[in-house]
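Shown here: the complex without one of its protein chains, the others still in place.
Moving on, here comes chain A:
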Amino acid sequence: MAEVVLSGIRKSFGEVETIHGVDLTISDREFVVFVGPSGCGKSTLLRLIAGLEEITAGEMTIDGQMVNELPPAQRGIAMVFQSYALYPHMTVYDNMAFGLKLAKASKETIDERVRRAAGILQIDHLLERKPKEMSGGQRQRVAIGRAIVREPKVFLFDEPLSNLDAALRVQTRIELAKLHEDMAATMVYVTHDQIEAMTLADKIVVLNAGNVEQIGSPLELYHHPNNLFVAGFIGSPKMNFVKGSIAAVDQSTVEVALPGETRVRIAVKVDGAKSGDAVTLGVRPEHLSAGGGDSQLIGRVDVVEQLGDSNLAYLKLPDGETVVVRSEGDAKVREGDQMPAGLDTSQCHIFNASGAALPRVTQ
């Protein structure tokens, strides 16, 4: 019902184009997260959907209706802003009721909707307060409540958690996931935090410099990144990249020569790669092990970070590159030691010289 379709969406501010043609279909009741580094255009894209910015080129439909020329209020959307954007001089109740009041809804309807939203968000007891008398977390709930009251087809969230402290962020994140389940509404969410993206999304859209890098489910992006950018952006600590070259190619595998005489044979779609091509091997810290593995990278332990449940060892390879190895929390790793990092070849990624991934073949 509330499907959002973007086709060839472009946005220019004066001479500068910041969104370079985005094609995207957001299905009904889907939770879509736009993620990317600051300045990648994710907020602009959200504001284009909201109607707060004008679309320069391309077409957008919400629920089958073309919305390019429609003002925000007629698009059937509600937006939650990063800075909450509450009206400072109104009580919580009035903040939530304001839009409905001006739309001339009946008193009973307004009261019923406001109280129901307040119930969902557990802010019943705050209804008579003014925004400045509340904490950041409470304000954010009111902002979400204001969105719920509008009963929109699509909820838009612009980095709603970034002004909250870490503990509250986790809690609110869980509540948002529950809210999505309860409301059964389409939600579009912008964040620069890949953990928020991974935990909340049905579908993640990774943006970089105004382009869509990849669209997919969280695990798809984690296991099958399309390119170096997505591989490096999704996952924490980020994926290790080691430069190498193709030593041999056969039907379904590529053998990569890495610094220090190491060779790994990885099952990928060969796609015209040939011997001698420069490639980048990508492997996540959690897929490296201290010793063992199909083959090994050997380096000196530079720094060890103890996280309790695991250790992060930063290995300096002979050619000066650093790789991170995640191991069990009680593993005995000391700084200055020589340590072999075992590679699990089924978990390795190969990217060609232009950064595109050779698609992995997994059994």
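Here is the rule we use: contacts are C-beta pairs under 8 Å (C-beta built on N, C-alpha and C of every residue); 3 or more make two chains touch, one makes a residue touch a chain; residues count from 1.
Here is the rule we go by: contacts and distances are computed from a predicted model.
Asker: Looking only at the UniProt record of the hidden chain, which name from "Sugar ABC transporter permease", "Hydrogenase-4 component F homolog", "ATPase" or "cytochrome-c oxidase" is the right one?
Answerer: Of "Sugar ABC transporter permease", "Hydrogenase-4 component F homolog", "ATPase" or "cytochrome-c oxidase", the absent chain's UniProt record names it "Sugar ABC transporter permease".
Asker: Of the residues A:62, A:78 or A:92, which one touches the chain left out of the display?
Answerer: Only one listed residue reaches the unshown chain, and that is A:78.
Asker: Taking the entire complex into account, which one of A:99, A:137, A:259 or A:359 touches the absent chain?
Answerer: A:99
Asker: Which chain A residues would touch the chain omitted from the figure, given the whole complex?
Answerer: 50-52, 71-74, 77-79, 81, 83-89, 98-99, 102-103, 146, 150
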